[in-house]
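Provided herewith is a single structure, encoded as structure tokens, for subsequent inquiry.
With one protein chain withheld, the remaining protein chains of the complex are depicted in position.
Think of it as A and B in the order they're written, each chain with its own count starting at 1.
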Amino acid sequence: MNAQSNDIATYNFAYLDEQTKRMIRRAILKGIAIPGYQVPFASREMPMPYGWGTGGVQVTASIIGPDDVLKVIDQGADDTTNAVSIRAFFKKVAKVAVTTETAKASIIQTRHRIPEHPLNAGQVLVFQVPIPEPLRFLEPRETETRKMHALEEYGLMHVKLYEDIAKHGRIATTYAYPVKVEGRYVTDPSPTPKFDNPKMHRSPALQLFGAGREKRIYAVPPFTDVVSLDFEDHPFEVQTFDQPCALCGAENVYLDEVILDDHGGHMFVCSDTDHCEKRRADGHHGHLAPETHLASEETEPAE
Amino acid sequence: MTDEPLLRVSALSKFYGSRVGCENVTFDLWPGEVLAVVGESGSGKTTLLNCVSTRLLPSSGTASYRMRDGQWRELYRMSEAERRFLMRTDWGFVHQNPADGLRMTVSAGANVGERLMAVGDRHYGRIRATAVDWLSRVEIDEDRIDDEPRAFSGGMRQRLQIARNLVTGPRLVFMDEPTGGLDVSVQARLLDLLRGLVTDLGLAAIVVTHDLAVARLLSQRMMVMKDGRVVESGLTDRVLDDPRAPYTQLLVSSILQV
Partner (left out) sequence: MYVAVKGGEAAIANAHRLLADRRRGDRSVPALRLDQIVEQLALGVDRVMSEGSLYDRELAALAIAQARGDMIEAIFLVRAYRTTLPRFGYTNPVDTGAMQIERRISATYKDLPGGQVLGPTFDYTHRLLDPELAAGAEVETPAQRPAEPEAMPRVSAILAHEGLIEADGEMPLDHVPGDITREPLQFPMARDIRLQALSRGDEGFLLALGYSTQRGYARNHPFVGEVRIGEVELELDVPELPFAVPLGSIRVTECQMVNQFKGSAKAPPQFTRGYGLVFGQSERKAMAMALCDRALRAGELGEDVVAAAQDEEFVISHSDNVQATGFVEHLKLPHYVDFQAELGLVRRMRAEYEARENEDKAEEKREAAE
């Protein structure tokens, strides 16, 4: 390439231009002011495809500063490819410090999980959301669903839960399980397993949700009521696992199934990799844990 | 309580551009009274029904409704939220085509239970028991409760639609050709059922129909419409046995001869 091509394209701190960041911050503030309400925003094209976390990335890019410490997880893990890719993106365009440790992060961007380690006041959890509208598969029309939210007409949501029980004997929604935020808006918690729903309830951390393709931002401010929808005689319940994590022995955590061979051999391990490593570093181990010692701390300073 | 009407409609008109939908219609409806609105297609009876039920906004005129607390409210000044709430609690609307009034892809039980859930019932067992009760009242077997209305016959669908509307104990039901499109034998059974329910529950109803037999069987009072205007109204038996307006005479004679 010739010399000119080096300045053919340049980018701002954290990729987005400042006008755009201000616009997104306004949407975030509105979302915080009306917990659970989906604020339309002029979502930008991002350098990763729609559906790959563009909403979360835009939220993170708009709130991140040079002193932040960022953690990115996908499926609970820091080392899944998309998490690696988004973390690398912010290292490159914002030059911020990154970490895999939940407790050390000031911003945690996540897809499909909430970390096992309880979050603290001052931390921000940024969710990537594919379909922000909890009523979407009951009513495909945006004009209609917005009206239903405005008028608080949520009977249809319970119709779906009713149908689950009638057909399957139980509520068969296992992830993206709808919640009611602060007694008003029915909200999609993003496709986290319902196991994580209780963690949203009165969390000290600020929870922000970004849906890039669908152009919506919503928020659950700290210490806000988040209640999973259910029936009195079929109360909400989280998944349980028959066995603890095979590596760290943790119970009451969400587990991934790992296939060991093609004869049906499998084991269950923590989906939250940081949590699992921390526990093993602290001396816990499960029945299939390797003997080798693991390096626990993984924080890379800002450049 | 019954010395006051339930609904007062005054000088109601609806125009579509220069075309008249209905013009200057005035009537009162009393609690427990069934009013039939008859006329040929294009006479404005469905426009009137849609205006009174607030599915359409009229061009001029007023309609007031006496709420459960005895307060009179002007329908066209209510917020959309209030109107929608009224429509799913104190009112019912039975469409000619059941597919317009049912959720075709959810079970019969959920169709009946939806209104209960919409007003905050959160007990699955109770909702289901109520649905079972209502299905039996409209003569649908309990074991069809988890079937979707797609699997139902036309008559069953219409009965399911009626159950879905009546489950919240409304005081006023709007019906648009409720027996239209059904076989004659099915029609007769449905009319019997409707008549029984209306009497048992003390429902007020406005029934739009082009079928004078339906009006005769269900209503105490009727209005005859032509070209958007009411040409005659009165007690059903009187209008049918002693029609005064020439148009009503024509209507009665032509239909009774068949």
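Worth pointing out:
Quick note on the criterion: a contact is a pair of C-beta atoms (placed from the backbone, for glycine too) under 8 Å apart; a residue touches a chain by one contact, two chains touch by 3 or more.
This one's a predicted model, so the numbers in the text were calculated from it and none came from an experiment.
Touch with the chain that is not drawn comes from one residue among B:17, B:70 or B:120, which is B:17. Here one chain is not drawn; of A:33, A:121, A:150 or A:288, the residue touching it is A:288. The chain not displayed touches chain B at residues 16-17, 19.
Listed here are the chain A residues that touch the chain not shown: 5, 8-9, 11-12, 15-17, 19-20, 23, 40-47, 49-52, 54, 74-76, 79-85, 88, 111-113, 130, 140-143, 168-169, 172, 174-176, 191-195, 213, 215, 239, 246-247, 254-258, 260, 267, 269, 271, 273, 276, 288, 290.
Heads up, the rule we're going with is that only the chains that are shown with their structure count from here on.
By the touch rule above, chain B contacts chain A in their complex via residues 80-81, 84, 88, 103, 106-107, 109-110, 113-115, 117-119, 122-128, 145-146. Residues of chain A that touch chain B in their complex: 147, 150-156, 158-159, 162-163, 165-167, 230-234.
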